[in-house]
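As you look at this complex, bear in mind that one protein chain is not there, while each of the others sits in place.
Labels run A, B and C following the written order; every chain starts at residue 1.
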Amino acid sequence: MTTQVVNKVAGDQRTTRKLVRVAVAGASGFAGQELMRLLSRHPNVTITAATGSQATSTPRRLPALAKIWDGTVVPLNAAAFAADAVFLALPEAASAELAPMLLSSGLRLIDLSGAFRLRDSASRAKWYPATTAQPEGVAYGLTEFELESIANAKLVSNPGCYPTASLLGLLPLQRAGLLKPGCDIVIDAKSGISGAGKAATERTHFSENHGSVAAYNAFGHRHTPEMEQALGQPVTFVPHLVPLDRGILSSMYARVVSGTTAAAVTAAFEGAYKDAPFVRLTGDVLPEIKHVAHTNFCDIGWKLDEATGRVFVVSVLDNLVKGASGQAIQNFNVMFGFDQKAGLL
Amino acid sequence: MTTQVVNKVAGDQRTTRKLVRVAVAGASGFAGQELMRLLSRHPNVTITAATGSQATSTPRRLPALAKIWDGTVVPLNAAAFAADAVFLALPEAASAELAPMLLSSGLRLIDLSGAFRLRDSASRAKWYPATTAQPEGVAYGLTEFELESIANAKLVSNPGCYPTASLLGLLPLQRAGLLKPGCDIVIDAKSGISGAGKAATERTHFSENHGSVAAYNAFGHRHTPEMEQALGQPVTFVPHLVPLDRGILSSMYARVVSGTTAAAVTAAFEGAYKDAPFVRLTGDVLPEIKHVAHTNFCDIGWKLDEATGRVFVVSVLDNLVKGASGQAIQNFNVMFGFDQKAGLL
Amino acid sequence: MTTQVVNKVAGDQRTTRKLVRVAVAGASGFAGQELMRLLSRHPNVTITAATGSQATSTPRRLPALAKIWDGTVVPLNAAAFAADAVFLALPEAASAELAPMLLSSGLRLIDLSGAFRLRDSASRAKWYPATTAQPEGVAYGLTEFELESIANAKLVSNPGCYPTASLLGLLPLQRAGLLKPGCDIVIDAKSGISGAGKAATERTHFSENHGSVAAYNAFGHRHTPEMEQALGQPVTFVPHLVPLDRGILSSMYARVVSGTTAAAVTAAFEGAYKDAPFVRLTGDVLPEIKHVAHTNFCDIGWKLDEATGRVFVVSVLDNLVKGASGQAIQNFNVMFGFDQKAGLL
Partner (left out) sequence: MTTQVVNKVAGDQRTTRKLVRVAVAGASGFAGQELMRLLSRHPNVTITAATGSQATSTPRRLPALAKIWDGTVVPLNAAAFAADAVFLALPEAASAELAPMLLSSGLRLIDLSGAFRLRDSASRAKWYPATTAQPEGVAYGLTEFELESIANAKLVSNPGCYPTASLLGLLPLQRAGLLKPGCDIVIDAKSGISGAGKAATERTHFSENHGSVAAYNAFGHRHTPEMEQALGQPVTFVPHLVPLDRGILSSMYARVVSGTTAAAVTAAFEGAYKDAPFVRLTGDVLPEIKHVAHTNFCDIGWKLDEATGRVFVVSVLDNLVKGASGQAIQNFNVMFGFDQKAGLL
């Protein structure tokens, strides 16, 4: 990390700021481009390399980022990283292969794939078979709950989009001891189509999704073990595709322990997030995706039926920002000692 | 009901068919217009009157139905019904007031409001306070499960859109004794915006819903007691608005009794719907709204996790057709002895 | 064409009707499935064969048509057509190859591709290079303007979706001599994404189109020469993709001859369509796609600025119905002497 005098805006402003050299592997996907957009205006970042998928090694521009970031992208195999930190926005197998090598060069990594999310090796072998080993110094990057381990980590494994939304909604109740043991937790999540990735498939065709909703991977999505690991108990999770581009709404159904009051539920949420700049609590005004699209916020609302002990929690975020690239930068900020909000407002 | 020779299409076709004189009260709302569209091509229907909301008593046309139905609509208070059957596509209070009068004139009614859905008077007083009495001869119009009572009814109370989708998904399991007693049933439903009605409100503004999803009325929607009445047990129900116009997808989470096999679940669905022309079973290929939009079909799929006994059922329909006007016509067909499919394919 | 007693609906209805044996080549594409949906309820059609694209010759069902048409689809090379008429919903090259063979067997054809739309051989060689010859007995299937030639045709070449919308908007003015010679005609058309076809490409990805609009093929779309052929003059045509599934709105800008009154424009439209069951004139209440989606209607509105002689015409239709399969059936009806509306309302 270098400290230098920067004069970004001509004229009146003179700023002394720390600059971290950052490389991005996988800059041309949905999450990768969002990462580039955000990093390019981060006051403490200088982008030193970016790789993308392409046929030849000829450097190419990203047209969507014209006049935002006018650098060029090269293939991963042509890249040399003169960097302090590397963001990996790659498929699991590529991350699994690349990370150990980069770590051994002393780089600090933020990995957006699922390669290093599961600690249990049997579970990892089942859901992420390309990941054969877990390096030292890995932190799970759910920023609001892992500040200290992230600050000290060599590799931060950025959570999945569904777990980010769902765990931010459930962990405050669970940590406060309010969730009734032995009762089912149902998580019914709705995601925009960008969550299905940039590949052109029948599933991502416009006409398949316009005017429609579809459940998929019922009981079989690999974000399930990630949520179960964090909660320490099984969950029933079914994701759905809804006809919008960006955003997740996670609806969570659980039971609270006998005698739990609405005030206790509110206190659990307020306590968990009193210092969190990107979580906004909306109480019984249930949050909607449009309030968080294109931001790093996660908005959370809830409703308790005191008579029956049923609790309903809703959590919303932008899957490409707080559910991927935004949270990755938030974790980067924690790793390098910057304000969590740097580059994200 | 009159029998007469009709020669609808000039030329080759000569048909002898029964014709029922039908009136529609509330023809200008979303469900009402869909009703007019469907009834106008029903081979056994002649529309003798239609009422709509309007400022003056001057008859007016419905532009969206030009060259489909070119009759005129008059205000309810200007209408005289020379009819055998009347469809009421009115708000609860209007139905509650009008129905007894029409019944006493010997007309048979299909009511699309919630006025007469709840049998328990205390529950009705809470959820439908304008309805002070339940007439004789009321059937609950969930066609697939109430054929006989509908055939004999004076008034068929058409189910709500959410209950239609959800009950068609759950009743086969419940009637087969496969639902585990004492376990929560969670119903997470997603509806297009036409379900919020034709009134221009902040809630129905395009910009509020485009690119967004919103949960609403958590634990407090009046379709909940309707579902609980049919199932005989409590349910946790939360509806959501999704950014599309027509359609509902209902996601249902339950537990089956110990030892239930996937084959038993399949048998329950196949047994329940073996003669149902408008239910299509998709098994573990989960159904999507686009397959049923603009049709009277309800498509149902499911997934059983045999190891844990959790079952997930998905049901989809068009809220304005199978969830309202289409099912109303299906019920009309049963009441008057026509094929269930008449006018609906 | 066979005449026989049919008893389609059990019970009361007994109908004597003519039945035409119909085959569909290309039943699994967007237009093909719409064709199957419509033909399956056509009172004078019996579907004797359907082909679709698939890897093996094993017959397969079309799930979207369950309980609507439960036949099976076979590959084109496995099909034998025991039919009186064949609908070709194929790419240009396949139609160009197949049509002469089928014609020589005495079948009558309705071709939905562009293979036989252009009469001028030089133009056809440029825009439809796979079509090396024009058979005898071809009619251009713009139903409202070509009734007689369609009735007598061996092959009806169904118009493109954009030309259908645009020509129905412009021909009444042109035939009435109201268009000012030598002045530009600008056609700015907006189409839903189903118009881009069923192939999964970057262009048809949901995220490329949601919240966006894109012009494409400016000055270079092959529907341009088709419109110029019908109008007998050049046009400036640019199509756009808009974020919806089905529908086209064509905006047309022209100049009328000096002294043209609004009444003359209205008379031109009313005269052209006084017997047309599927054209609805909306005058200065400009029509919108939602009024025609899922129907065979084309709605047309217009505005004349008498002071300057500028005229603006708007035409809307469903690209898969009136812009493809519906018009194809309308043409079939004319060819076989049925009411134009048979199977289409």
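By definition in this document, a contact is a pair of C-beta atoms (placed from the backbone, for glycine too) under 8 Å apart; a residue touches a chain by one contact, two chains touch by 3 or more.
In this text the structure is predicted, and so the values were computed from the model without any measurement.
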Using the document's definition of touch, tell me which of C:V238, C:A267 or C:L345 contacts the absent chain.
C:V238
Contact partner of the left-out chain, one of C:K18, C:H42, C:H223 or C:R246
C:R246
Footprint of the hidden chain on chain B, which residues?
30, 193-194, 198, 200-202, 204-211, 243-245
In terms of residues, what is the contact footprint of the unshown chain on chain A?
9-18, 41, 43-44, 63-64, 66-68, 210-211, 277-278, 280, 282, 285, 291, 294, 297, 338-339, 341-342, 345
Going by the touch rule given at the top, which residues of chain C touch the chain that is not shown?
183-184, 186, 188, 190, 192, 208, 210-216, 218-219, 234, 236, 238, 240, 242-247, 249, 251, 253, 255, 286, 288-290, 293, 303, 305, 308, 310, 312, 314, 316
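Going forward, only the chains that are shown with their structure count from here on.
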So which chain is the furthest away from chain B, centre to centre on CA atoms?
A
So, what's the distance in Å between the C-alpha centres of chain C and chain B?
34
Indicate the whole-number Å distance between the mean C-alpha point of chain A and the mean C-alpha point of chain B.
41
When the C-alpha atoms of chain A and chain C are each averaged to a single point, how far apart are the two points in Å?
47
By residue number and range, which residues of chain A touch two or more other chains?
208, 210-211, 243-245
